[in-house]
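Heads up, the thing below is written out as structure tokens.
The complex appears here minus one protein chain, its other protein chains still in place.
Our next item is chain A:
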Amino acid sequence: MSIFSILPLASLYLIFLLENGTADPFYQRFVTPKQKALILGNSKAAQGIIPSIIIEQLADVYQANLYNYSFTVYNSPFGPAYLESVKNKLAEYDGKRYFIITVDPWSISSDINDPNNLDKFEENDRFISDINDVSSNPNVPYLLKWFSKSYYEIILMRSKNNLSKLNEDGWFMTGENVSKNVMDHQRKLMVDYYTDYLNKYSLSELRLKYLKETIGFLKERGDVYLVRMPLHTDILKIEEQVVIDFDQKIHELSNLFDVPFFDYSKSVNVFEFKDGLHLDKKSAENFSNQLVERISRFEELKN
């Protein structure tokens, strides 16, 4: 009887260990060890910046491994929950390290009536607030409460040659490149979706304060690069209406902390987007290469 009680739990434990980033888009970020260097932001960064490319090309400057710790606009807007999670994920490290913080108007906005009411922040009821232990394998609290699929999918998705996968470096790879028609269709859907959002979202001074706090916290521990991800002009037009003086606010922060701000939002016709918002796989590689070049140049100029 006691063996019977243990056997299912032991089997389940083994199955959890099989999860390799194909069944859940976030789980691996909570089972990997604490990290020395991080990429922060929402899904644009999660899908658009490939740490392995940056690590390889910046190996002479930084020895610390870079990890993509970006989630989604619902889970990781700037605020106390995300900052706490970042602190939990950050390893102690004495060497030279760096942090890429991607920014956009959504990440410092809120869709609640009072955008500065901390108690009502959307992420309070999401995993980013709930999961304090972000480096245990298996991560039982996440698996019990937040795992997005049934556990059998761990086996099913692993056995399939899945096109979407959360890689070991935290980069979320989403499928092969799709046709232009599909991209256009998806972009139109996103435009409708975000236009609707436009009426609900407004700047949160409190989130802006937490962005400031996040930059300050990381600046004390390494080099910080502020980055605005590329996006399609149709989406950019909407974003520009969310926080009208967004660029000015970020430039002010850049000056305040003396950190560079690389703005790719106006890089029109350079990249391909799956939906106007998220870079496709090839463009993610392309963008990561451009970003690393820019960081390298900046570091060369600095020295």
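Here is the rule we use: contacts are C-beta pairs under 8 Å (C-beta built on N, C-alpha and C of every residue); 3 or more make two chains touch, one makes a residue touch a chain; residues count from 1.
In this text, contacts and distances are computed from a predicted model.
One chain of the assembly is not displayed; among "Anti-sigma factor antagonist", "3-methyl-2-oxobutanoate dehydrogenase (2-methylpropanoyl-transferring)", "Peptide ABC transporter permease" or "D-alanyl-lipoteichoic acid acyltransferase DltB, MBOAT superfamily", its UniProt protein name is "D-alanyl-lipoteichoic acid acyltransferase DltB, MBOAT superfamily". Touching the missing chain, out of A:151, A:217, A:261 or A:298, is residue A:151. Mapped onto chain A, the interface with the missing chain covers residues 4, 7-8, 11-12, 15, 144-145, 149-152, 155-156, 160.
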